[in-house]
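See below for the structure under consideration.
Every protein chain except one is present and positioned as in the full complex.
To keep things simple, chains are lettered A and B as they appear, and every chain counts its residues starting from 1.
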Amino acid sequence: MSVQEGISPSPSTGDSGRVSLVNNPRVRGFIFQLITAIIIAVVLYIFVTNAQTNLRSQGIATGFGFLDQPASFDVNQSLIEFTQNATYGRVLLVGILNTLLVAAVGIILATIIGFMVGIARLSPNWMVRTLGTIYVEVTRNLPPLFQIFFWYVVLIKFSPSPRDSFSLFNAFFYSNRGLYMPSVVLGNGAIFIELSIVIAVVLALVVRYWARKRQEQTGEQFPVLWTAIGLIIGLPLIVSAIFGFPITFDVPELGGFNFRGGTRVIPEFVALTWALSIYTAGFIAEIVRAGIMAVSHGQTEAAGSLGLRPGPTLRLVVIPQAMRVIIPPLTSQYLNLTKNSSLAVAVGYPEITAIFAGTTLNQTGQAIEVIAITMCVYLTISIVTSIFMNWYNRRVALVER
Amino acid sequence: MSVTQTAAAVPQSQASTRHAIELIDVNKWYGEFHVLKDINLQVSRGERIVICGPSGSGKSTMIRCINRLEEHQKGRIFVDGTELTNDLKKIDEVRREVGMVFQHFNLFPHLTILENCTLAPIWVRKMPKKEAEEVAMHFLAKVKIPEQAKKYPGQLSGGQQQRVAIARALCMRPKIMLFDEPTSALDPEMVKEVLDTMVSLAEEGMTMLCVTHEMGFARQVADRVIFMDYGQIIESNEPNEFFANPQHERTKKFLADILH
Partner (left out) sequence: MIDTAIPNQVFVRSQLVETLPAPKSEVGPLAWARANLFSGPINSLLTIIGFGLLAYILFALLDFLVLRAVWTGENREACLGPEVGACWPFIKAKFGQLVYGFYPVDERWRPNLVFLLGAILIVPLMVRTAPFKLANAVLFFVVYPVVAFFLLQGDVLGLPLVSTRIWGGILVTLVVAVVGIVASLPLGIVLALGRRSQLPIIRFASIAFIEFWRGVPLITVLFFATYMLPLFLPRGLEFNGLLRALVGVSLFAAAYMAEVVRGGLQAIPRGQYEGAMAVGLGYWRMMFLIILPQALKLVIPGIVNTFIGLFKDTTLVLIVSILDLLGQLRAAFADPNWATPVTEFTGYAFAGFFYFFFCYGMSRYSRYVERRLNTGHKR
């Protein structure tokens, strides 16, 4: 703000008749800053010396050496191998990965639900609109922790025991122990299937490029989306047929009181991810609604008067403009969801806050290091996101001007 | 130009082909509000009509019915022989032939001037990009702003934006052009450049319906001036007679008000 130039904060503003040096805004600004810096430094110094005395007197170790020590507890869900004698460093890694897993699944789910509800809120159909409004008002006005507890209880109460579990195709089993599903076991020739997926994606991109070029030259349009879907599903199917379906599934089986084999999704993960998605979707819905409403009605009318159908109008005129309004707040909702995944600690899903800031802190007592690392992880995610946001805003701003 | 007839007596096939636009007994309501009352209007090919009237008189609504931005509830509307009904195909057909220019330009702010002009030809007329760009440059040259093609609407003045909007509509090579108060949102010094563009368009024989209060423009190019009030057509005459010799009380009062 250039209007503030020459006026610097000083508690003694207004005292006139002093020596000019004190009234010189630059000098005042300098003194004011110096005082602030000294206060900050003194507070930090006091904190550090206090911490040193306190740690010494309580016999708490310092430093990051504990990361190499074995953690003597188990983790009930891990994306990477986790054994009994894994280190606290490994615990941290498992926690980060589990946080990212909740964030990724939650973001996808919340986006799908949020866009659907947001569009429903703009529906010409009163019933659909009303349901959308009820969804938004209810989900946004109940604390996320409350919602997590609620869904957790629902899952536990209404889930059968493993013996009576719901099953789908005799391969997916749902019970109070969580969701068991077949895991993929790759046999000989599976590499070709993986390869064919890559090829299909590349082909789809080629088709898109070709279709664009052709449209530029001849004006002919081509159903790129359907072709791409067909390619990405079809090609791997054909390849696996050629190799005699070298993929087998490890199907879970009921043995005794629990299942063997397959992949297990623990109910804590389901409750947490589901509740956070439902909660965040309410906010996303409002963002989407506001974004679409921000595109003036005149834009749709102008497109209509040029003969564009509603579909292309949406794709070429409304969405590109709405997205510019939607993306920045949407990103901050994604960030909120990621930060809210720390609520996992309340239901015992092993992400970073629960097993690192929780269990690890309890066992090692090294509060300063543990909390600093935990905060750094979240800060890193936040900073990366805001770098992306700045980049996006700059890009959009460039288009505008 | 046709003689005065009763609407009912006009055989349809004849009526629909002979005129560029024909409105027969058109009525429209917004909820309980009766906005258009028994509108009967025939526009011949190449005819230029200026529609004026106080705000809320239904003039904008009327021309917006012609490309179905608004739906009428009673009566019939034919555009170039095609009747406007709920049939989407017919609506598409009509919209391809009818260009429209809005009061607030409604340019697409996320697209360059050139992209604004080529969007519809590419996606509706399925024109190759290069050809669409040539067409666009042709019309941008015609509205005298070819050098702005790579800029975005936000970088242009109001008058320039409105001229781009005219060029954008022309790129679809419409047979009929509708203007909905094209100069009302402009600063005074920019009105002329837009009107000049419209005059040159009129001189080329485009069928035009203009809702405007620019009486100079009406005198210069209109074949007919229509005065609307209370949702109906009150008076219609060729411009000199209309301005020199208004018949209806409402017309006299309106003209007295706007010409002070």
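Annotations
Everything that follows uses one rule, which is that a residue touches a chain if its C-beta (ideal position, glycine included) is under 8 Å from a C-beta of that chain, and two chains touch if they have at least 3 such contacts.
Owing to the predicted nature of the structure, the values given are computational and were not obtained by experimental measurement.
By the touch rule given at the top, the unshown chain touches A, B in the complete complex. Checked against the hidden chain, the listed residues A:215, A:273 or A:353 yield one contact partner: A:353. One of A:42, A:79, A:242 or A:375 touches the chain omitted from the figure, and that residue is A:375. Note on the undisplayed chain: of the listed residues B:27, B:112 or B:184, the one touching it is B:27.
Considering the full assembly, A:153 is the residue among A:153, A:198, A:294 or A:387 that touches the omitted chain.
Residues of subunit B that touch the chain left out of view are 1-7, 27, 29, 31-34, 37-38, 40-42, 73-74, 224, 226, 230-238, 241, 247-248. Of the residues in subunit A, those that touch the hidden partner chain are 1, 3-5, 7-11, 13-14, 29, 32-33, 36-37, 40, 46-47, 50-51, 53-55, 57, 123-128, 130-131, 134, 137-138, 140-146, 149-150, 153, 157, 339-340, 342-343, 345-346, 353, 357, 361, 367-368, 371, 374-375, 378-379, 382-383.
In this section, only the chains that are shown with their structure count from here on.
Averaging Cα coordinates per chain places subunit A and subunit B 50 Å apart.
Against subunit B, in their complex, subunit A makes its touches with residues 215-221, 296, 298-299, 301-309, 312, 316-317, 320-321, 324, 399-401. Contacts from subunit B toward subunit A in the complex involve residues 67, 69, 92, 95-96, 98-100, 102, 104, 106-110, 119-120, 122-132, 152, 154-155, 165, 168-169, 172.
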